[in-house]
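The complex appears here without one of its protein chains, the remainder shown in place.
After this line comes chain A, so read on.
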Amino acid sequence: MKNRLLMLEDGTIFRGHAFGAPVEATGEIVFTTGMTGYQEAITDQSFNGQMIVFTYPLVGNYGINRDDYESIAPTCKGVIVKEHARVASNWRNQFTLDEFLKRKNIPGISGIDTRKLTRILREKGTVKGMLVQEKEDLNHAFDQLRAVVLPTNQVAQVSTTKPYPSPGSGKNVVVIDFGLKHSILRELSLRNCHLTILPYQTDAQTILDLNPDGVMLTNGPGDPKDLPEVLDMIRGIQGKVPIFGICLGHQLLALANGADTFKMRFGHRGFNHPVREIATGRIDFTSQNHGYAVDPSSINKDELMITHLEINDDTVEGIKHRHYPAFSVQFHPDAAPGPHDAVHLFDQFMELMDAWKEQQNNA
C-alpha cells in the first residue's frame, strides 16, 4: 500500500495509506458524523471543494450502489477515513469505494487518527488541508497549501448550465439548482410533481413565466453571500408563488429578506441533529450539512419569523416569511443520508401550494 500524507495549514501532518485516485488535492477539511451514508455524502455537491473526514471509523464496507447517488459527478476534494474497507459486502454493492474514487478522480487517505483530526477541527474550526505523496521536501508543499485561495464560485461549478425537465403529472414545481441533491428531486417526484430544473442564475421573470405552483430553492456549496444576484431573483418571486428553501436555499431566503449569515466554526455535518418545530414543539432528528448559518439577531421580525431551532446550540434551523408563503429549513428533510423524520416538510410544501392556489382562485 502506498503512503499518503494529509497536511494541515497549521503544520500538522498525518501519515496514512493511499486509496482512491492517485492525485494530489487541496481543500477545506470538514468532518461528518454519520455512521453510514458515505456514498450520499461523497456525492453531495454541498461538499464541493471540501475534504470529508468520516468520524465513523470504518468506511466502505457496503460498497457503492445504484440507488444512493446524490449527484452524477461528485466534486469533493478528498475522503479521509480511519479504516477503509477493501472488501465490500452488500446485496446492492456494484463496486468498492476505492474503485469509485478512482473513477471519479478523488483521492482518499486511510489509517490516520480521525479522532485527533476531528478534535483539531473542533478547536480550530475548518482548516485548509492537502493530500500529497510522501516526499523529501515538505516545506514547499506547505507554502503551496498556505497560498491556496479557496474558490468562491462553487455554486457555478455544480449548478446545471441548462434547464431540464423531470416530467410528472402533478404540481408544476420549478427547482433552482444550487448543487441539488437527487433526493430533493426524488421526494418531489414521489409526490408526482412536474419538475423544471433551472440554473442558479435564472431571473425572476423567467421563473414566473413558467407559471409554477411552487419554487424549490435547493441546497448547495459555499458562502450564500457569493450569490447576490440570486437575492434579487428571490425578492422578485416571493409573494407571487410559494417557496420552499433547503440548506443554501434557506440561507439565501434569509439574506434576501435582510437577515445576515455567518460562517460557523466547524458546522453541522451528520444526522444526529435534533431540531424543534417551534409552533408544535415537535422534535425531528435531522440530516444536516452546513458550514454557514443564519444569525438570529439579524432577523427583521417584521419580515421573517424563526420556525425551527437546533436543540444543542440554538442555531436557526427554519424560517418563514411573515407575509408571504415562503418557508425554508437549514437541515435536509430529504435525508440521504440520515433519518427521514422531517420528510413531512415536503407534504407541507404540497399543502401550501394547494392552499395558495385555492386562495388565488377565491380572490
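FYI, contacts are C-beta pairs under 8 Å (C-beta built on N, C-alpha and C of every residue); 3 or more make two chains touch, one makes a residue touch a chain; residues count from 1.
Everything below uses one rule, namely that contacts and distances are computed from a predicted model.
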Omitted chain per UniProt, picking from "Bifunctional protein PyrR", "Glutathione transport system permease protein GsiC", "ATP-binding cassette domain-containing protein" or "Cysteine desulfurase", is "Bifunctional protein PyrR"
Contact partner of the left-out chain, one of A:Leu58, A:Ile311 or A:Ala355: A:Ala355
Take the complete complex as the reference. Which residues in chain A touch the chain that isn't displayed? 277-282, 305, 307, 320-325, 327, 344, 347-348, 351-352, 354-355, 358, 362
